[in-house]
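Apart from one protein chain that is not included, each protein chain of the complex appears where it belongs.
Note that the chains take the letters A, B and C in the order they are written out, and that residue 1 is the start of every chain.
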Amino acid sequence: MRIGFIGLGGMGQPMAENLLKAGFEVAVWNRSATPAEALKAQGARICATPAEFTDSDVLITMLADDDISREVVIGQGALGALPPGAIWINMATVSVAFTEEMAANSSARGSRYVAAPVLGRVDVAAAGNLNILTAGDSDLLDKVQPIFDVLGSKTWRFGDRPEQAAAVKLAANFMLASAIEAMGESAALVDAYDVAPADFLGMLTSTLFAAPAYKNYGAMIAENRYTPAGFTMKLGLKDVRLAQQAAESKHVPMGIAGVLRDNYLDALAHGDENLDWAALATVSARRSGKK
Amino acid sequence: MRIGFIGLGGMGQPMAENLLKAGFEVAVWNRSATPAEALKAQGARICATPAEFTDSDVLITMLADDDISREVVIGQGALGALPPGAIWINMATVSVAFTEEMAANSSARGSRYVAAPVLGRVDVAAAGNLNILTAGDSDLLDKVQPIFDVLGSKTWRFGDRPEQAAAVKLAANFMLASAIEAMGESAALVDAYDVAPADFLGMLTSTLFAAPAYKNYGAMIAENRYTPAGFTMKLGLKDVRLAQQAAESKHVPMGIAGVLRDNYLDALAHGDENLDWAALATVSARRSGKK
Amino acid sequence: MRIGFIGLGGMGQPMAENLLKAGFEVAVWNRSATPAEALKAQGARICATPAEFTDSDVLITMLADDDISREVVIGQGALGALPPGAIWINMATVSVAFTEEMAANSSARGSRYVAAPVLGRVDVAAAGNLNILTAGDSDLLDKVQPIFDVLGSKTWRFGDRPEQAAAVKLAANFMLASAIEAMGESAALVDAYDVAPADFLGMLTSTLFAAPAYKNYGAMIAENRYTPAGFTMKLGLKDVRLAQQAAESKHVPMGIAGVLRDNYLDALAHGDENLDWAALATVSARRSGKK
Partner (left out) sequence: MRIGFIGLGGMGQPMAENLLKAGFEVAVWNRSATPAEALKAQGARICATPAEFTDSDVLITMLADDDISREVVIGQGALGALPPGAIWINMATVSVAFTEEMAANSSARGSRYVAAPVLGRVDVAAAGNLNILTAGDSDLLDKVQPIFDVLGSKTWRFGDRPEQAAAVKLAANFMLASAIEAMGESAALVDAYDVAPADFLGMLTSTLFAAPAYKNYGAMIAENRYTPAGFTMKLGLKDVRLAQQAAESKHVPMGIAGVLRDNYLDALAHGDENLDWAALATVSARRSGKK
């Protein structure tokens, strides 16, 4: 299976590397050249434009958002250049609407679309331990499973319509933002009674909430440490917006999502767009007069 | 140490039993006689009224709420009957304001107050594995630590003012309700895309949210199983209200708490007051037209 | 009809005066003596304690809140001292629960209770143009109508249970707070596009929103002028809380009330408790980074 790979950012780079190590034939393209050069040394072929994946059986994209994905894959011709029957696996977090649009676009051009966003940050990607949230035609999913086996520790199939995986990924990010917000609010509450948030969160994450999401973000909140950002406030707001859009088109009210949205906006209005999205907790502190 | 114990409900009964098994001398009183009789067989002395704990070094209460606690301990004379210097350990979930009031009341009558609400349901209480969230004068906490060692697997100290433990307990319950609400909202979202909530929640609770709180309530939501209630909707609303009151007196806005409140009210308006409080998730389903 | 009048604050003083002018025999009591002295010159009898209204056919109270009303009327014996069959008209804004409690209390002591909170500030009270929101037994309401005719320009009857008028008054105050909040949010929105809130609010209050509530508070918001306070932020929060409690006991979710509550808390956390409650609008400004 010849794989084309577009998007060698923090996540894409180690994922492409893992595919090379596993013996796949990998061609890459990236907006800036440096990350591609690094992969060249490991055996990757470098494409000069996104339209050169003419012999890829599978195209994997890991780009920042809907707009950039559309620009590169449609605008710069990546999809159009693929051979008939090729499979496009989009592993980025994109909107449900974009997913539906791209699935239709792929069909129209003789390709097939698989949505496969992931859970896990850079270190998890490097270790090949991502959780892969996928949806698409089951034949396609079977075909690309060997790729998923390299990139992740587990693949979760959510149906045969790609937008199902997009919805699941947005719901998962909503869960994370909700956990951060709840910790922020309760930390502000106990802080008002002179209980150190670190003591409260330490107790919680050792007991009922002893889970990676809480331990990771709870420690950041406890230490008031939001740089370097693993995932920025700005991106946090974007993903809440995508979850709200996905919910809106199906008429699903989501009360916590509205709270999250307003608090991200409050944070951005105060200049915090580049902090880690766990800095959502600082909004509760500021509103209660503690910051 | 002679211990008086008031409140032999689902939690109190096994807690008193554990104290007897550990060799403490325990006297008990309960509104209805049956649970006390059971303990008598295990060696407990039964008091006919709450005012008979005249030789207890420590009085433990585990009553339903502020009003019942006040009625029994103050109204029926339990506190007034204690010997000088006795310690009252209130292990129930009560309000911050009630805690402050009772601490003052205890001082005024020559007793001393320790707040020690717990995390854990009936089975955890029976196993002696509660997490004990305590606050009060450190000398007092040291004195009663042997009791906590019997009842719980770990004691967490949050300060020398009893209301600090009350605030922590309410914040912890708020965290649980927030987790339930977030699961309810995201389950409604993925359901709208024909992804079974069980599949989504199963994935989450095996990965980022692999914690007891999520596994327990996630399974109930996935199976739409809300009876028998471990903790009812009505009590869920009560604890959200107590958290809001604690927050209000310190001027702490809590956006998610407002969402929780309204959704509990929606559920109660639809007759669900006696379901398990995880049934909060059914509100998101109903609002999105799925129920 | 001999009238007893308790509570000669900003509202009560001109109300009692109007009753004197209309020829009623009025006895008064007030916590501080000065306002009572002023009324003495106009013909009022001054009582030394709240328990001296022993010959009043009607007792009117206009006290700050539930606690003070309970303290004076029950605690200091005003209700107990009334002659059999006397009518207590409570014209203050109090909670639904307190209203129910006092109606029962009155019956138990041989008196009868009428709830009659008012719409209108001090100048309206002075002009005898209050809107009187009343509920109680219709025979009683007929009897005291001559009093209402002096105090107000219009009396609105909402039923035979006093708590109905209490609920209506709280709902009306909720409407006002909602209007202020909506103006605050939309002012922040247009301000972000460099449209002066004064221009926007001026247009609104000349067109679709040309009503006293909007003109009054819209001007304060437009001019960023929140002193002197006609009604403070702290009282605004109190009335939102009373509306929420009234709603909670009947299981009525009120989404805007939750927003109001959090924004009042935000304001109080920033030291604004004594500003006019229209200063709620400053929270939207601050959150969007404009203040």
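Here, a contact is a pair of C-beta atoms (placed from the backbone, for glycine too) under 8 Å apart; a residue touches a chain by one contact, two chains touch by 3 or more.
Given the structure is predicted, the values throughout are model-derived calculations rather than measurements.
Pick from A:L8, A:V114, A:A247 or A:L280: which residue touches the chain that isn't shown?
Result: among the candidates, A:A247 touches the missing chain.
Which of these touches the unseen chain: C:V26, C:I87 or C:A172?
Of all options in C:V26, C:I87 or C:A172, contact with the hidden chain holds for C:A172.
Touching the left-out chain: which of C:A33, C:A104, C:A127 or C:A210?
Checking the options C:A33, C:A104, C:A127 or C:A210, the one contacting the hidden chain is C:A210.
So one chain is hidden, and I want to know which residue out of C:V114, C:L133, C:I147 or C:A278 touches that hidden chain in the complete assembly.
Of all options in C:V114, C:L133, C:I147 or C:A278, contact with the hidden chain holds for C:L133.
In the full complex, which residues of chain B touch the absent chain?
Within chain B, the residues touching the omitted chain are 262, 265-266, 269-271, 287-289.
Contact with the hidden chain only, please: which chain C residues?
96, 119, 131, 133, 154, 156, 158-159, 161, 163-164, 167-168, 170-172, 174-176, 178-179, 181-183, 185-186, 188-190, 192-195, 199-200, 203-204, 207-214, 243, 246-247, 250-259, 262-263, 284, 287-289
If the missing chain were put back, which residues of chain A would it touch?
237, 241, 244, 247-248, 251-255, 258-259, 261-263, 265-266, 268-269
What we mean here is this: only the chains that are shown with their structure count from here on.
Quick one: point me to the chain whose Cα centre is farthest from that of chain C.
If we average the C-alpha coordinates per chain, A ends up farthest from chain C.
For chain A versus chain C, what separation do you get between their C-alpha means, in angstrom?
Centre separation, chain A to chain C: 53 Å.
Measuring from the mean C-alpha position of chain A to the mean C-alpha position of chain B, what distance in angstrom results?
Taking the mean C-alpha position of each chain, the two centres sit 38 Å apart.
Send over the residues of chain B in touch with two or more other chains.
247, 251-255, 258-259, 262-263
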